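This report concerns only the one structure given below.
For subunit A:
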Amino acid sequence: MHLTLAFLALLATPLFSWLPVVPVKAVRGLGVLAASVAAGFVWTTAFPVLLGRVEMRSLGIWFVDPMSALVASLIVLVYLATAVVSVRYLGHERHERLVTDRQVRLYYVMMHLFAFAMLVTALANHLGVIWFGLEATTLATTCLVAFYAKDGALEAAWKYILLCSTGIALGLVGILMVGHAAAVGGLQHADFLYLDTLRMHASSLSPDIMRWAFVFVFVGIGTKVGFVPLHTWLPDAHSKTPSPISAMLSGILLNVAFVTILRFKGVTDLALGGTEWTEKFFLVFGILSVLLPGFILLIQRNYKRMLAYSSIEHMGLLAFSVGLGPLGLVPAVMHMVGHTLAKSALFFGAGEILLRWKTTKLDHLPAVFTHAPRTAVLFLLAILGILAMPGSTLFASEYLMVGYGINTHLVSTLIVLLGLSLVAVGMMRHTLALLFEGAPAATEVPPAVESVREPWTLTHAVMAGELALLGAAGVFFLLPSGLAFATRVAQSISSVAL
Partner candidate 1 sequence: MSPLLLTVIQAVLVLGLAPLTVGLVRWFKARLQGRQGAVPWLPYVALATMLRREMVISESTSWVFRLVPFVVCATGVFLVLILPLVSTGSALSAYSHFMLVAGVLALGSVFLVLGGLDSASAFGGMGSSREMTIASLVEPAVFAVFAAFAVASGHATIDGMVQTGGAALLVTPALLFSLIALVLIALAENARYPVDNPATHLELTMVHEAMVLEYSGPYLAMVEYASALRLTVFLLLLANFTVPTSFLFHPSAWQTGATAAVLVGTFLKLLLGSFLLALLETSIVKMRFYRMQEYLSLAFVIALAGLLLTLFL
Partner candidate 2 sequence: MIATLAVLEPLFAVVFLFASVLAMPTFRVKSLLRLYACSSIALALLIFSFAVRDASGHLYPLALGTLFVKGLVIPALLTNAIRRSGASERLQSSLRAAPSLFVTVAALLVTALLIQHLPFAASAASAHVLYLSIAVAFAGILMMVLRRDVFSQMVGFLFIENGIAAFSLATIVVIPVAIEVGIFSIVLLAVSMMALLSHKVQELYGTSDTASLRELTD
């Protein structure tokens, strides 16, 4: 019941915010209100399942098990954070006459639809609905990528929609193959594409068809996740959208697509009767996705693209961890939580820097630390969080990941560790250049803006909140109860008892 209410709220607000009668200032307030209402409803349904008091709750085509509950609550958390940050971000842009009122309305409409689509994808039980949700997210975000309609944003949006739609079309082929396998396997027509029924009757699905289906789904939806050979749209799209939206994109959309693939992996493993076959994919694509960004980050002088490549690298880490074996799901869950929090905080910080200096190139930026110390410190802490320094969730997840990796795939773990070192060096080098080394040819901000001490804005509050959450989750996951929580969530999606 709560879910339908949440969806209603998410559908109603875009309509209101589009009507000209509602003034623009109210649209922003409405956005935050809608986000909090949706968050409230989703959390009330998700938390009992998450904390294990309630077993799985399947409500018709919606399906709330611990994993989808976790993903849904992360979606809504980032959605709420983005809504709050957008108030500051768009307020500042409107104040500086960079965006028209119509654009602000479009921004909010698309943001609500984007969140709605993601929730649908995360909680859906029917494969067709999942495909519908994924394609809806692509369409909603295309408008947002093309938001500034100038210098490359259009190009990024066009490439984004083209590549992602092609990818998801392949995903559709995979889904149809699963449907066909179900048909051949003798399931009733009504529930061909229902995930839970598929899991129950997995043994009757013919392994050959399921193998083809899994390959298509992995490559298709893998384009949405951004595995390496399929990642080319990600850096352009994530660096051209308004920063709060790229926080949602990088922070949570990639995770939603990844969980969809994990669901298919569950079904395929049951059908094939073993997890080794599917894990090979995750391992190979994971290693590729860690190595390529590792090298590019060494020479990436645009800080938003740097964060985009870091997202690709973290998705690669997730895939690698899942590829290690059934136990690899536990660090993957922790890593998902950590990456969402850290990456969204980073993009909010990038947004602040972009607001003040209007450029994403390091060579045109003065030393951020001297002019905007608050943003600089929070950005630095978030970078440390994402580089898995002790105290952040990623330290716990990468520790467990390397632990499992060393005993199962020694050589590939060493390669991934080298990749991680490359990434750490690349990102630290450019972050320090961004924060402390002002480029000589930096376009100085007019002195009027310069002299005023940097005010404590909403973004800083949200960033601080997320970093606090990151630290708290970091400590929580090191406690035995944290490990148990992560194992329970992983168990819900894994086909093998952990």
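Basis for inclusion: all candidates are chains of the complex that A comes from, given by their letters.
Methods note: a contact is a pair of C-beta atoms (placed from the backbone, for glycine too) under 8 Å apart; a residue touches a chain by one contact, two chains touch by 3 or more; residues count from 1.
Quick caveat: nothing in here was measured; it's all calculated off a predicted structure.
**Q** Which option touches subunit A in the complex, given 1 or 2? Just the number is fine.
**A** 2
**Q** Spell out the residues on subunit A that touch candidate 2 in their complex, using ranges where they run on.
**A** For subunit A paired with candidate 2, touching residues are 126, 128-129, 131-132, 135-136, 138-139, 142-143, 146, 149-150, 152, 154-159, 161-162, 165-166, 169, 172-173, 176-177, 179-184, 189-190, 192-193, 206, 208-209, 211-212, 235-236, 240, 296, 299-300, 305.
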